[in-house]
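All protein chains but one are shown in place.
Moving on, here comes chain A:
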Amino acid sequence: MDAVCTFCGNVCDDVEFDVNTQKGKRFCALGLAKFREKERIKSPMVDGKEVSYEEAIEKAAEILVSSKKPLLYGWASTVNEAIRYGVILTEKVRGVYDQCASVCHAPGTLAVIEEGIPGGSLGAIKNRADVVIFWGSNPLEAHPRHPTRYSVMAKGFLIKDRKDRKVIVVDVRKTKSAKMADKFVQIKPGYDYAIISALRALVKGEDIEANEVGGVPKEELAELADIMKNAKYGVILYGLGVTQSRGRDRNIENAVKLIQLLNRYARWIIWPMRGHYNVVGAGEVPAWEVGYQYAIDFSRGYPRFSPAEFSAVEMLLRKDCDAMLVVSSDPAAHFPRRAVEHMKNIPVIQIDPFPNMTTLLSNVIIPSAVAGIEAEGWAYRMDGIPVRVKKLVDSPYWSDEKILKEMLRIVEEKLEG
């Protein structure tokens, strides 16, 4: 059956999956693993006891309504329809909405606030980009089909052949992706900002005094600047190597300034390589509903944005939330230990198709249908292009959308009553 993959930010819409035989076509290994049957949460549970959906949702609503400041976190691996109910639910219970980006690509959002983002869709890259730079990103291992579908081997309007395109990988170690590149630039960890600054100077035609920056000899930097300046249409695709290393949002801000400058000479764009299949939607939906992408507090009845204050890890470290709803995410496995410690001390509600570390410390567990296999809805690819993920098979599990809609209804009832 025609499917749309709901693993990474590529959201490949050309795949096929047979639910009966568990076989897929055109999937990468990561996507296929997500689609194949694996251990599921069997039933809704409250405090270790199997209950009905209605009972679990009732209990969850009760926890949310009676808490002073609940944290509603996750959202990157579900569809927009569910996220929208989640945002409205957070507003109703005057809690805090945060999503996975706050621990990965949010520095890119901060850079957008400082400088904007001169970008383009993946189709723009496929059709036009003759220079492609992966900076602190490793598509072959994180977004395996990105090179073939969009960026390296992809053929399009102006790019007829792999030879029409120069591919450069900038990273601290020689990744698998580095091996497919025409040029690999190995940099010292934490020197992205300095290197970007050097490139800005060189592109402008200025000299730099140092003989090397961040482990890259001046000649190599000059060569890189030259390639960039002489591109017809270039793109920097950056990853967590840039957002989560020293400098964080300042790195990307600096890279955006480099792109602004390059556009005086050639056409250039820059774009983040987003991870989960709908982490873009987890930011876009709250942006239109309440004005911000993440770290949004509603305790005053209107949304406030403050990343250092209202992002999930900060909230947990400060013990500033007294309940937590986790949707399609696994903070217990990924957050700092001290943050997880607080999760153990407060009621946690989980909505997820699969058991994970967070399941182990959740008081209310609500299993959900897998979007892309058992439920449909909108997801936004890493470039913000909407793709409708499909429902291939009926399932006894409720979709995230249905669970959250019902939870919102009961919460509204309780608040009014």
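Note that in this section a residue touches a chain if its C-beta (ideal position, glycine included) is under 8 Å from a C-beta of that chain, and two chains touch if they have at least 3 such contacts; residues count from 1.
The working rule: contacts and distances are computed from a predicted model.
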Checklist entry - Name the chain not shown, per its UniProt record: "Formylmethanofuran dehydrogenase subunit A", "Binding-protein-dependent transport systems inner membrane component", "Pyruvate ferredoxin oxidoreductase" or "Magnesium transporter"? => result "Formylmethanofuran dehydrogenase subunit A"
Checklist entry - Which one, A:L30, A:V112 or A:M180, makes contact with the chain that was left out? => result A:V112
Checklist entry - Taking the entire complex into account, which one of A:P189, A:P217 or A:G291 touches the absent chain? => result A:G291
Checklist outcome for this item: The one residue from A:C8, A:I41, A:I88 or A:I366 touching the chain left out of view is A:I88
Checklist entry - Among A:M153, A:A201 or A:A266, which one is in touch with the chain left out? => result A:A266
Checklist entry - Since one chain has been left out of the picture, which residues of chain A touch it in the full complex? => result 2, 4, 13-14, 80, 84, 88, 91-92, 94, 109, 112-124, 126-128, 149-150, 155-157, 232-233, 260, 263-264, 266-267, 269, 283-285, 287-293, 298, 300-303, 305, 378, 380, 384-388
